[in-house]
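I'd like to ask you about the structure that follows.
Of the protein chains in this complex, all but one are displayed in their positions.
What follows is chain A.
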C-alpha cells in the first residue's frame, strides 16, 4: 500500500488571498494555528469538502471537492461546536455513537442491539469514556466525555485522514492527556491527523508541524526545533521572530 498523502495545491481561502499549497502524510500530526478568523477554520473545512475548495484538495489522486467525496475517501471531520453540530441532545449515548455507522451492526437484514453495544463497549474502553449506561441521554455526560463519544463516532468510520476542529475545547486536563495519547497512537498506526487548536501549547506538545495562518493565507510552516511558542506567536501576528 502506498504511503498516504493528502495534497493541497493552490487553495485560496478567500478571494484575493494568497494560495495555500502543502502536503499532509500518513503518520503525521499537523497543527493549524492562527488568530481566530484568519483562515485556519476555512482551511480545515475545505479539507473536509465543507467549503468550496476549487478542487485543490486530493487524497492519493482522488479529488475531495465535496463532503460526499470526503466521506467516500475516509476523510472524517469532527466539528468544533459540539452542542450545535456534534451531539444529538435527544438521543442516547449509544445512538449518538452509532449514528455515522449504522450498517456495521447489521446481522442479516436487521440491526442487532447486542452487536452495537459490543462495538460501543470497545471504544468506551479505548477512549476511557466515563458514562453511566449506554442508554442514558448524551446530555447526561460531561463535556469531555461527550467529546470522547463524538471521537468514537468518527473513529468508528475508520478514517484515513482525521480532521479535528479544536478537539479539546472545554475538555478537562485529564481527558486531554487521554486524547493526546490516542492521537499519537492513531498517527503511529498511519493515520494523518490535522488538528486545529486555539492553544499553542497543545500544538507544540502534539504536532510534528504547524501551519500558521494570517489573513487567510499561510504565514508560516514551522516544524522541528523551530517550533516554539515565540516563533508561532510571531507568525500569528505577522512579525519576524
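Quick note on the criterion: contacts are C-beta pairs under 8 Å (C-beta built on N, C-alpha and C of every residue); 3 or more make two chains touch, one makes a residue touch a chain; residues count from 1.
Keep in mind that, in the parts below, contacts and distances are computed from a predicted model.
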{"item": "Chain excluded from display, named as in UniProt, from \"ATP synthase subunit b\", \"Molybdate transport system ATP-binding protein\", \"ABC transporter permease\" or \"Formate-dependent nitrite reductase membrane component NrfD\"", "value": "\"ABC transporter permease\""}
{"item": "Full-complex contact with the absent chain, from A:100, A:182 or A:233", "value": "A:100"}
{"item": "Residue among A:5, A:22, A:63 or A:139 that touches the chain left out of view", "value": "A:139"}
{"item": "For chain A, the residues touching the chain missing from this view", "value": "50, 67, 71, 77, 79, 84-91, 95, 98-100, 102-103, 106, 109-113, 135, 137, 139-140, 153, 157"}
